[in-house]
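Heads up, one of the protein chains got dropped from this complex, but the rest are sitting where they should.
This part shows chain A:
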Amino acid sequence: MKLTLKIWRQKNASDKGAFVTYPIDGISTDMSFLEMMDVLNEELAVKGEDPVHFDHDCREGICGMCSLYINGHPHGPKQTTTCQLHMRSFSDGDTITIEPWRAAAFPVVKDLVVDRGSFDRIIQAGGYVSVNTGGVPDANEIPIPKRIADEAFDSATCIGCGACVAACKNASAMLFTSAKISQLAMLPQGQVERMSRAEKMVAQMDAEGFGACTNTGACEAECPKGISLTNIARMNREYFSASVKSENV
């Protein structure tokens, strides 16, 4: 495959940045998108140029580290992570535009790498449960109905990649935050911090400068893990109920 890559290059956070065009040849349709980027970087390294910086880690679609806004879609044209996107999804001769996630709360570090520390701070604000130390508790000690377990697991499949924020016209983090709140709110283990979790995580989400939801559904459509909008409705319920009932005046 012969392709033209239009890639966002930006030296550092304060640099203005611009698109740079790179022609690339000899790409196999079996390569993953990130392997194609590796080929480009090898060529750049041989030429003595600065390779394109991008985030990646497991390359198995489970860690949520890879990002990239490809041809107007987070993680490209398929509903999957960039590492699981293959070059067969493109045609020979295509021009592919690659950009970083765009959000005030995701500042660009370099090239295509953005700082998603805001997500970590949302989790730190309340995305945890308290458990006793000591011996391992029996797995079946607390009965959880299968339907609830499945639903909580669906929410828990969020890998925190930030595609929802990247896709949202308001750069809202409500799909992410709601998935994390939902996952714990549905399980017995999450009840202790249930109210404070909703209040603190929403407050942190707002403090990070994410936008608000307009219920367009772009996040759900682009999420590589298919996290549903029902999570956002649940987060709103959790937040309203916590605001009314909690002792935090």
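Throughout what follows, a contact is a pair of C-beta atoms (placed from the backbone, for glycine too) under 8 Å apart; a residue touches a chain by one contact, two chains touch by 3 or more; residues count from 1.
Operating definition for what follows: contacts and distances are computed from a predicted model.
Among the names given as "NADH-quinone oxidoreductase subunit J", "Branched-chain amino acid ABC transporter permease", "Succinate dehydrogenase / fumarate reductase cytochrome b subunit" or "LVIVD repeat-containing protein", UniProt records the absent chain under the name "Succinate dehydrogenase / fumarate reductase cytochrome b subunit".
Checked against the full complex, the candidates A:Ser89, A:Thr157, A:Asn170 or A:Ser196 give a single residue touching the omitted chain, namely A:Asn170. In the complete assembly, the contact with the undisplayed chain comes from A:Tyr69, out of A:Phe33, A:Phe54, A:Tyr69 or A:Phe119. In the full complex, chain A touches the hidden chain at residues 6, 8, 19, 69, 71-73, 97, 99, 102-105, 167, 169-172, 174, 202-203, 205-206, 209-218, 221-222, 229-230, 232-237, 239-240, 243, 248-249.
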